[in-house]
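Remarks on the structure that follows.
In this view, the complex is presented without one of its protein chains, the others remaining in place.
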Amino acid sequence: MNDIMIGIAGEAGQGIQTFGDAVAKALFRAGYNVFTDKSYHSRIRGGEYIYSIRIADRRPFCIRDGYDLVLSMSEETTEKLLEKATDKVYVVADEDHKDLEKATVKRFSFSKMAEDAGEKRAVNTVMLGALMSLMSVEQEVPQKLLEDTFGDKEDVLKANIRALRKGYEIALGYDLPDIPRRDNKSFLLMTGTEAAGYGAISAGCRFLSAYPMTPGTGVMNVLAANSEKHSIVVEQAEDEIAAINMAIGAAFAGVRSMVTTSGGGFALMQEGVSLAGMTETPIVAVVAQRPAPATGLPTRTAQEDLSFVMKSGHGEFARYVVAPRNAREAFELTRKAFFIADKYQVPVFILLSQQLVDSSATIEVPSVNKEHDQRFIERREIDDYKRFSLTESGISPRVIPGAGTIIRADSDEHDEYGFISEDLSLRKKMVEKRMKKLTSILKEAAEPLWRNPDADTIIIGWGDSWGAIDEAVSEHGGSLGYLHFSEVFPLRVDEVSKLSSKKLVTIEGNYSGLFGEYFRSVTGMKTTHIGKYDGRPMTPQWILSRLVEEGMI
Amino acid sequence: MNDIMIGIAGEAGQGIQTFGDAVAKALFRAGYNVFTDKSYHSRIRGGEYIYSIRIADRRPFCIRDGYDLVLSMSEETTEKLLEKATDKVYVVADEDHKDLEKATVKRFSFSKMAEDAGEKRAVNTVMLGALMSLMSVEQEVPQKLLEDTFGDKEDVLKANIRALRKGYEIALGYDLPDIPRRDNKSFLLMTGTEAAGYGAISAGCRFLSAYPMTPGTGVMNVLAANSEKHSIVVEQAEDEIAAINMAIGAAFAGVRSMVTTSGGGFALMQEGVSLAGMTETPIVAVVAQRPAPATGLPTRTAQEDLSFVMKSGHGEFARYVVAPRNAREAFELTRKAFFIADKYQVPVFILLSQQLVDSSATIEVPSVNKEHDQRFIERREIDDYKRFSLTESGISPRVIPGAGTIIRADSDEHDEYGFISEDLSLRKKMVEKRMKKLTSILKEAAEPLWRNPDADTIIIGWGDSWGAIDEAVSEHGGSLGYLHFSEVFPLRVDEVSKLSSKKLVTIEGNYSGLFGEYFRSVTGMKTTHIGKYDGRPMTPQWILSRLVEEGMI
Amino acid sequence: MSFERNTDIAWCPGCGNFAIRAAVAELLGELDVDQDKILMVSGIGQAAKLPHYLNVSFFDGLHGRAIPVAFAAKVVNPELVVIAESGDGDMYGEGGNHMIHAMRRNVDITVIVHDNQIYGLTKGQGSPTTELGMKTSVQHWGMLSEQMNPIAMAIAMNASFVARSFSGNKDHLKRVVREAIDHKGFSLVDVMQPCITFNKHNTFAWYRSRLYDVKEEHSEYDPYDRVKAFERSLEWGERIPMGIIYRNSRLSFHELNPVLKSGLNLSQDNRPADVMEDLKAFR
Partner (left out) sequence: MSFERNTDIAWCPGCGNFAIRAAVAELLGELDVDQDKILMVSGIGQAAKLPHYLNVSFFDGLHGRAIPVAFAAKVVNPELVVIAESGDGDMYGEGGNHMIHAMRRNVDITVIVHDNQIYGLTKGQGSPTTELGMKTSVQHWGMLSEQMNPIAMAIAMNASFVARSFSGNKDHLKRVVREAIDHKGFSLVDVMQPCITFNKHNTFAWYRSRLYDVKEEHSEYDPYDRVKAFERSLEWGERIPMGIIYRNSRLSFHELNPVLKSGLNLSQDNRPADVMEDLKAFR
């Protein structure tokens, strides 16, 4: 792959996120394939903030090891970052920047130019200009971004445009590899958060209740920002228990509703999850994973909550769990999540992670499967209505309150009407009713992704590890393949026989090999496990070197 | 097995529990092998209350299908109960009792005799007398029980003794099978609740926090009743979240502490469980299972929370999970739970169930393994103390606050001192530290129980199903065997190779075959599943008939 | 049609819950609301079984969690008359956090607490409102924690309607609950309810001899005066005030929320959204 890794290395509070977003967006609009990653600490000011931007000849869905070009806005952060950088790394910085041990620093008078442009705070804009100039991006592109940002403050805008121009005059002197551009009209640059958020809006979600928790908060922000436009009530709950019970109340009353949280907040929702299972109330829960246990590392990534989510809630009930591979799937599977929830009247879980949530990727415009808009709700008067009528499929016709029919739901075991019942033979039927939905849900799942199924060594993975696994396999070639899942429960493994007599290795963002264990419980097949649990996303390089270490390739 | 099943069938509020306890205790003291079961509704008055007492020539650890002798105190309850009774059932009732369809009712003037004895409310005492007379129990035995109960109310006591005598004069006319008696001095008649409660007291538990929840409340009651005597603070928390965080606070400060709850309450404790994992704080949680999801059937039994407990808490950390087979193990494994918690600084879970909690069984006096008293705590001044020092075993020497040393613990990822840390290479080591304890914990587990390992069909089971499984296997003979676990996580399966080429069947109190799935994830072996999920305990008859249905025997 | 459902009732004969049921059933029948527009949301406990004994739609959820469910159902369907009800343990113990924050939100729901000052269903443990010193199966030497005063707490939270009533006074109870339902905003009605099985102290007679209506006894009583209301709420002992202790005129959730202000019924307006235009922002 022909690519370049750019790192913007600074501290929280330096406006690096805004800056990085502008760089990424401008490069995307200029026709590059862009992928970004944010690495930061759990604090508001200070600490490391590294915004990575990767552009490549093929669309990348992960970062890779090593930086080619670093914009250093903090000597300390850059020093750390260089520990892992290539020898040829090219460090660009402002005039007053210290020398570094591991690399020569190229200094430019960014701040002076900003001052000259009449806006001291426009240092980042100068840098933006310099970078754009290096990447041969037409000046209109970043200028348009400045206009969108400063539109209402004319003076500031003008100064920034001057600063941008000055930046364009700088020759950073870096030797760019040849990376083709194209018309990006049919693509989007989106983070997993944005994708999941718009997926929910598109699905007609009308109620979101949540208690802020990194990295799950973003989805709440997306819906809150669209609250008036798309008529969505977004309520910040007093705690996660309230959040999930609110979502259940709204869903019971007839709207598509959701919660968003991370592992610790989801832990508090367990009883509510079980309530949704018992009352057959469709809700969608976004669980954005971060390293745990407990508070863990709030701003880092992990795939540690698979089993916790699959087994969430006491007792037994049907559910559906997805773990999107990338932003596009985050959109599409969020829509599907609402659909499955409504169709089967079950709780549905969307496993995201900090990496997926915070990274933006160049994706095709997601598809909108109209089938997924079906609500399976009746709004009419029914006499002697049985909310939990025993049916062949386990699904009972659903009517919502306020439309002429008396509706009852109970968290205790209940009869077909929803009245509390201590009839134990009925109990048995009700368990079966709730559980047999799983048979049909399984059929809704798409097939897992196969790549090089004939290879000797097959990587098994799930969720947002796909970008790195896919690239590793591409790099390595035909003797390495993969089987990758984004609909994880129930597990569809049609052609598992293909796997016998191969070397199987699960690569996951956890220590124990949670998916491997699960995979074995379903197929009986044993897998070797390679885990990443240091809080950072996987890279293709890391995958390949670990495979070599384990003797798998 | 030569045995008799006695059912006392009435309603809540009729004092059946007290009456049944007296009957059971008297029979036990008279030298019989006794097992009892309580079947009741989630209400205070009315509804079915069935107290079953089984006596047998060998010590029973389950009830069986069918009643031989029924004391009917409610026509409705008895009618229901008879649906499942043997043809020869003998129903005894008071004079005004209606006739029943399925059996002849033998009427006796219990209430009149109570009145004659000068205490209308002593009807149960008359019945007690009649039963004891039938069973040839010396009158001193029940009389002693009356003295213990009414000791301070002389008049009432006297009247009750008169009532008892009158009862002794009644000839119930039932034809008793031959059931031998022996000296029960070295045995106890104990419920699982009492056993777990006294196990905790014996372990030196000094702090219990809980929010009442059937069937977990009993353990709190046992410790509360012993609070002053054994210096135990028992605090009723405002909710389960408070309960587990309190237990963690007390444990951190240096005492053995515990919580007790059921599935729904445990669901609320999930974040706390994860906190115990992260801060390496030893706590013991009793989870008494009842049918779920959500509120489910509060007074019924199940084995539905195995996976939920094994996977409890977000993130990855070591733990230890036991599921005692009977009251004796409830005592001994509760002691071991505190030991493992202290030794490895991990949360430990004790899975009970309504059946185990409410049933009393004739058990040998539990053994007290002194090793389990070790606390692994240091109380001394250490300079530059590292609460989370990285060691070979993953266990760091533990000092408690207030003894000269500064102690730090953090729910965030932390360094060896316990300070919050964003160092990602340290993160990796800390995950490994917490997880590698599992290797040693596995070695602490006792071997599972094997019975007839050479049989063609092997039942695999765990927890309180043991009584019924063991009896079923005894009844069936050599071609049926079992492998039964009471230390369920981590799973010790030394001689699993013995199982290859056999028919394997898991018999569990759930729908999905949770243990079967788990067993396969560990061994790769597939099992057939037979589940009971109607809220009632298993019986040997049910097991054998289901095995026949499934073509397993 | 009567709102009393003809069925087996799991309460102890003589329990104070029967009178609450009778009062609520009568009142619902008298309301000018279609039967299907009433939604009761309850928790778990003896009190929480009430909806099963009425002919209404209900969602009987988790112990302590009736309020968030009720809140959201009302939010998305403002046409519903939403009543959340459960016991004192449920509403003030397990559900305490929801109670106080729901008061802040001021959504237009009515919360009825069957306050028997005890945990009934779990067999008689102390509840937040159990009196100091009362002995129970867990509190062997009697309650040591301060008795919670829900009325004072609600006034401190500036809840917009705070009342107390008594299961032994049907007219009063009906009147207060009717006012609570009519009130546009969050209403708390704490109903003193004897538990004849586990609370042998706070009996029918005990309550009857103490409870008095503030307005009847003090005709000048102004429930809009927050400090006076607080002072009155502290009275507990020989005399216990009931009636509307406090109220104010805060705007309700629906009046404040920009999405809902116009009267939108989200449960009816349920279409998926076309976001293709919105997605252009990501180009």
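Here the chain labels run A, B and C in written order, and each chain numbers its own residues starting at 1.
Methods note: a contact is a pair of C-beta atoms (placed from the backbone, for glycine too) under 8 Å apart; a residue touches a chain by one contact, two chains touch by 3 or more.
The shown structure was predicted, so the numbers you read here are calculated from the model rather than taken from an experiment.
Q: Using the definition of touch stated at the top, determine which of B:G173, B:P401, B:P453 or B:G477 touches the missing chain.
A: Hidden-chain contact among the options goes to B:P401.
Q: Which of C:N17, C:N106 or C:N199 sits in contact with the chain that's absent?
A: C:N106
Q: Which candidate, B:L100, B:A253, B:A446 or B:V522, sits in contact with the chain we can't see?
A: Looking across B:L100, B:A253, B:A446 or B:V522, the contact with the absent chain belongs to B:A253.
Q: Touching the missing chain, which residues of subunit A?
A: Within subunit A, the residues that touch the unshown chain are 13, 41-47, 211-214, 217, 220-221, 224-225, 227-228, 234, 236, 238-239, 264, 294-295.
Q: With the missing chain put back, which residues of subunit B would touch it? List them for me.
A: 29, 184-185, 187-190, 194, 198, 201-204, 206-207, 209, 226-228, 230-233, 235, 237-239, 241-243, 245-250, 252-257, 271-272, 275, 279, 365-366, 368, 373, 375, 377, 379, 381, 400-412, 418-420
Q: Contacts of subunit C with the missing chain: which residues?
A: Considering the whole complex, subunit C reaches the absent chain at 93, 96-97, 100-101, 103-106, 128, 141, 144-149, 152-153, 155-158, 226-227, 230-231, 234, 250, 253, 256-258.
Following the convention adopted for this analysis, only the chains that are shown with their structure count from here on.
Q: Distance-wise, how many Å sit between the C-alpha centres of subunit A and subunit C, to the nearest whole number?
A: About 41 Å separates the centre of subunit A from that of subunit C.
Q: Between subunit B and subunit C, what's the gap in Å when you average each chain's C-alpha atoms?
A: About 37 Å separates the centre of subunit B from that of subunit C.
Q: For subunit A and subunit B, what's the span in angstrom between their mean Cα positions?
A: The separation of the two C-alpha centroids amounts to 43 Å.
Q: Where in subunit C do residues touch two or more of the other chains?
A: Answer for subunit C, listing residues that touch two or more other chains: 44, 61-62.
Q: At least two other chains touched by the same residue of subunit A: list those residues.
A: Residues 241, 271, 275, 279, 410-412.
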